[in-house]
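A single protein chain has been omitted; all remaining protein chains appear in their positions.
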Amino acid sequence: MITDASPAAQPELEPLSETSEEQLLEIAMGPQHPSTHGVFRMNVVLDGEHVVRLKPVFGYLHRNHEKIAESETYLGSMPYTDRLDYMCPITNNWAYALAVEKLAGIQVPERAEYLRVIVGELTRLQNHACLIGFLMQDMGSSGTPLMYAFREREKILDLFESLTGARMMCNYMRFGGCRVDMPAGWLEQAQNVVREFPRFLDEYENLLVSNEILMERTQGVGVLSKELAINAGMSGPMARASGVNYDIRKVDKYSIYERFAFRVPLGAHGDVYDRYMIRFLEMRESLKILNEAMRDIPAGPIVDPKMRIRGFRPKPGEAYGRIESPKGELGFYLISNGSLNPYRYRVRPPSLINLTVLEDLCIGQNVADVVAILGSVDIVLGEVDR
Amino acid sequence: MSSLQSYLLLSALLFSIGLAGALTRRNAILVLIGIELMLNSANLNFIAFWRYGPAPAKLTGIMFAIFSISVAAAEAAVGLAIILAAYRHSKTTDLDQMNSLKG
Amino acid sequence: MTVTFLILAVITVAGTAAAMGLRNAVHCVLALTVGFAGVAAIYLQLDAQFVGLTQIMVYVGAVAILAVFAIMMTHTPLPAKPPTYSSFWLLGSVVAAAVFAVLAWAICSSAASTQGLPPEPEVSVQQIGDALMHQFVLPLEIMGLLLTAALIGAVVIAMDRREETK
Amino acid sequence: MVGEGILKGLVETARNFFGSYVGKDRLTTVQYPEERLPQIEAARSFPFLVYDGPDWDKGMRCVACQICEKECPPKCILIKKSADKKPDAVGKPQFYPAVFNIDISVCMSCQICVEVCPFDAIKMDVDYDLSTDDRFGDLLLDKERLAKSNEYYNAIHPTEAAAVDAHFAEERAKAEAKAKAATEAKAAAEAKVAPAAQEQPVGGETQ
Amino acid sequence: MTQALDQIFVLTKQWLLGFVPASAQPICSAILSVVPVLIGFPLLFAITTWLERKGLGRLQNRYGPNRTGPYGLFQPIADAIKSLTKEDIVPLTADHTVHFLAPVLLAAASFLGYAVLPIGRNMVLVNMNAGVLYFFAVGSVVELAVFMAGWSSRSKYSLLGAMRAIAQMISYEVPLVLASIVAIMQAGSLSTVAIVDKQAGYTGIWPHWFVFTPWGVVGFALFMIAATAESNRSPFDLPEGESEIIAGYYIEYSGFKFALFFLGEYLGMFATSGMAITLFLGGWSAPFSFLTWIPSYVWFFAKLLALIAGFIWIRGTLPRLRMDQLMSLAWEFILPMALLNMLDAGIWHFMPAGVLRWLVCTAIVAVPCVLLGQGLKRNKKFQVRTYQFAK
Partner (left out) sequence: MNLETIKSELEAAVPGCRLELVANPSPSGQHSLRIDAAHAVAVAVCLRDAPGLRFDLCSNVTGIDWPGKQTTEKVKLRKLVDGTQQEVEELRTTTTPGSLEVVYHLFSIEKKHGPIVLRMSTQDRDANAHLPSLTPVWRSAELQEREIFDLFGVVFDGHPDLRRLLMWDEFVDHPMRRDYVGPDDYEYEPTAHDEVLRRANQHLSEAAAKLPSEAVGNQQSETDGNRLSEGGGR
């Protein structure tokens, strides 16, 4: 039982000099490349157009967020978390707040939990819509799906703005609740957006789902096996597309997700098409959650009244809190030594860890597939490099 | 000039240039190109003879040229394919180094 | 007429000479296309429109492209390493020069080559088609066979061995 | 049938093409300098300092407690405390900032300074047309440029400002009541003790 | 009056030629014919870029350019000024001569095709006997220019782009020519003017365009697919695949040379569209007999713009194909269909006119089309999937 240390066999690459019959071409995709979603580089070795090797290069956006957090107060790191995965700042806030709440044992009032679920699922909607748009953009569709996605994202960002004051850098969560309650009329506005959203999804579906070119480009491309997905720590839609039934909303039952009836879609093939369809289906499930949450939201305080903004010192100890962010498992690991600042602050970035298998997915594929695969992994460099 | 003679001279010149290239170049592809050039000069002759010939309406020269071009195209395709195959074998297109039958 | 011919002849000869003389193989092919185009223009000038256009299509559009493709695929060093020419380049040049001398002598001394230009013939594409389909139908068939054979042969020869094993 | 999905997609884009001429919900672009979105009350850009009354320097609420300077995550606030004191909105003598700088090229608009301020002195502005060709000078806002009137605050964040004003009014009323009580007590005392002490000066010369 | 309006350009040219001595007339005539083409089509290019950006914008729920001039109409001028004033950067290791020549050759070659396009009644530069052949012959020069650009830049991306471009253009030249052969077969001539003349005339109000026959519509569709690939338009824009190899063969070009590539691409698109119009859409003839009073060149440009709108529409909708899929589409679908289509055209020619001819010819192309499509789909094993949910 103990002898075998590597069941998920890593692809063993023969040395290049022996396999290569012809001269190989090594190109650097990125850091200035339209499809690397920011400053990301892949050193790709090509044989013709086929990828023989691919080495991702990280760190162009590295700002040592974790080090900065060690000199900030607990609250002071909250606005920095917005800037991790700037596509979904609110879920980042949430994960951090959750970790601190675990660390200090803070209870969250019910209304705040509902608010968190509402904004969190709205974030998931806009992230998934944009991701599909970007993926299509990478496959060369002149930005049309992306623009449609942005059109809908705009509406959600408007909601965020009128709730939190900022469109992207929301800084919304507080330990033990949320920063502000929703203004008058916000709920109706949000309900409107949620009611209109399925129309957009139908439109998207017409445009994309049965498109032959898209199916040809994505089906059977970048296949990730279930075993590798588990072993390599894939999370979120990336893992579920490979058939891994693991949704932290269901597993950890954090916040109040137990109360909502939603399903977890699973893919059977683990290719780019599955990853893309899983996101489609997740958006539909998110809409269900949103509808229920908006219907049931109770009145009450939005933040634990005992929580103080200044001078927050959790007792010594440590905690790992994680949520199902749109990209996957976003976790924060905090160690407190009883002072104002965390002794250790660690972000478990789903984007980075989902990139572990990038080379495995890309080898043997075409250059054109590499951008599609990278797009389907769904990374944001702010989170990868931190 | 500009009579048949000048065309024939041009054709002869092209032929010699092609021949010189085929004989002197080391690169197999360029040698093949030299041969193509020689074929071309022959075509030029056909056309010139047809045009200055007694019965241009009979199109014989043109037919010859068309067939010759087709043959040349086929020859180029096969020739380049052979060069590619030879390159795979010996990793060079240098004829001076491709002198061994064993490879 | 004469002027046009002279210009075209100069272009053709310059192009082909450059094609055979330049060191960079890609430059050679590009120069060669100039030569081919010149020859095509001479065909046009000789009222052989169809052949001229076919020449452009086949030589410029196919043979030259094939050649550059072959150059790219064989990773010919660009520009070539110093010995661009074969070890017996002197002999080759002499042979070529001799051939030209003999040909030129023969042409100049031939009586037939001095005759004047006959009236412009009426050559429509339709006529060529008719001729191909009636008088020359057998050669056409053979040519078709040859081209097919060449196509298959080229594919088979150039096919990657790795592909075969799959 | 092959091509069905492609045709469906073509129909969808065509619908959007014509829809963008008909429906407002399809063409959401706002032509920025000419049109602007309605101002959202919760919006925030960069902090400013609130002052009461007509004179920005006199009426500034900030008491240079330096809490915001400490709490600011990117450390973009610089405060130097004054040596003397000035009466604040309520009338209590307080310190005031001799220097109050915010480097908005560093500021990340997180609003934490606003949340931690116990004096409702620093608030978030909504102005976003802040581009400038002077990278350093114009992006370093000093006290004078930071100071905005309470009326302005009321205009951009009415609900919030109303609450603040009410709070201040309450405080002031309390202070007045206290002062009144004090004066009454004093008067009572005066009635008892003949040599009346003059009212305490409210200026900053104490300390 | 209609006649005069239709022939206004021809008459103007003749009137102008009256002023020059007879000896200079041929050259002046050539200049007078060529110059309008050299001006008109770049102008159309400018208009098209504006149209494309506007149309694409609307497809994507945007306004498109709307800042320069009314409705952004001066955008092409602004673009031109911008590209002219940009620094011309040549990579240090590039082959300077070839690098310079490539865009020039590309633009020049793109212009050459217009010589045989009849853009109106009696409005063709050269009524060449082998016009269609000429068109395809000069079209093949573009490949060389593309190769020159990609090779001379000494960039891996541009080399990849050039290889892709050449492979794609060579593969699609064959179906392009084969698709057009049906029209040549029916017209019995390689002359573009003769092909257009053959399509003149109306049955009732309905024109005799080749596209209104079973083989014609298939030929037209195949021709347009191949033309899209030939002119590197989306979804076949792999050689410049923005998101994959950035700009492909012209990645190392900037300023005016870049603009020349752009110009070349659009001119190529116009030329192939013009050829499609000539071959299948009746050239400059009016779509209905009662509309013949509108000048012929108007019809030509109207059809051209309609086809360009189609290009823009497709560009705004479809994602890009992959190289191997592009190739398999050419060899497994378009080429067999084109060959079958030739057979179909032959059968059409020899069958007596009537309903039966229609039925037989439609069946000959429709059945294989469906079968090939199904085969393609089955080979690729793609399908719309259904998904399961975890319990």
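Just so it is clear, A, B, C, D and E label the chains in written order, and each chain counts residues from 1 on its own.
Here, a contact is a pair of C-beta atoms (placed from the backbone, for glycine too) under 8 Å apart; a residue touches a chain by one contact, two chains touch by 3 or more.
Keep in mind it's a predicted model, so treat the numbers as computed, not measured.
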Which residue of A:L75, A:L159 or A:L355 touches the chain not shown here: A:L355
Option touching the unshown chain, where D:A14, D:I40, D:L140 or D:A179 are the choices: D:L140
Candidate in contact with the missing chain, chosen from A:N206, A:N231 or A:N291: A:N231
Per the touch definition above, residue among A:H128, A:R179, A:R275 or A:R322 touching the missing chain: A:R322
For chain A, residues in touch with the removed chain: 1-2, 4-6, 8, 10, 58-59, 62, 64, 66-67, 102-105, 228, 230-235, 244-246, 251, 314-322, 329, 331, 333, 335-336, 343-344, 346, 348, 352-353, 355-357, 385-386
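Note that in this section only the chains that are shown with their structure count from here on.
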Minimum number of chain-to-chain touching steps separating chain C from chain D: 2
Those chains which touch chain E and also touch chain B: C
Central chain (distance from its CA mean to the mean of all protein CA atoms): E
Relative to chain B, chain with the most remote C-alpha centre: D
Leading chain pair when contacts are tallied as C-beta pairs: B-C
Centre-of-Cα separation between chain B and chain A, whole angstrom: 63
For chain B, residues that touch 2 or more chains besides their own: 88
Interface hub residues of chain A, defined as touching at least two other chains: 21, 144, 148, 151, 207, 209-215
Residue ranges of chain C in contact with chain B within the complex: 1-2, 5, 9, 12-13, 16-17, 19-21, 25, 28-29, 32, 35-36, 39, 42-43, 46-48, 50-51, 54-55, 58-59, 62-63, 66-67, 69-71, 73-74, 76, 80, 83-89, 91-93, 95-97, 99-100, 103-104, 107-108, 110, 112-118, 121-123, 127-128, 131-132, 135-136, 139, 143, 146-147, 149-151, 153-155, 157-158, 161
Residues of chain E defined as touching chain D within the complex: 55, 58-63, 66, 313-314, 316-318, 370, 373-374, 376-377, 384
Touching residues (chain side chain A, partner chain D) in the complex: 72-73, 75-80, 82-83, 144, 148, 151, 154-155, 161-166, 169, 171, 179-180, 183, 196, 203, 206-215, 309-310
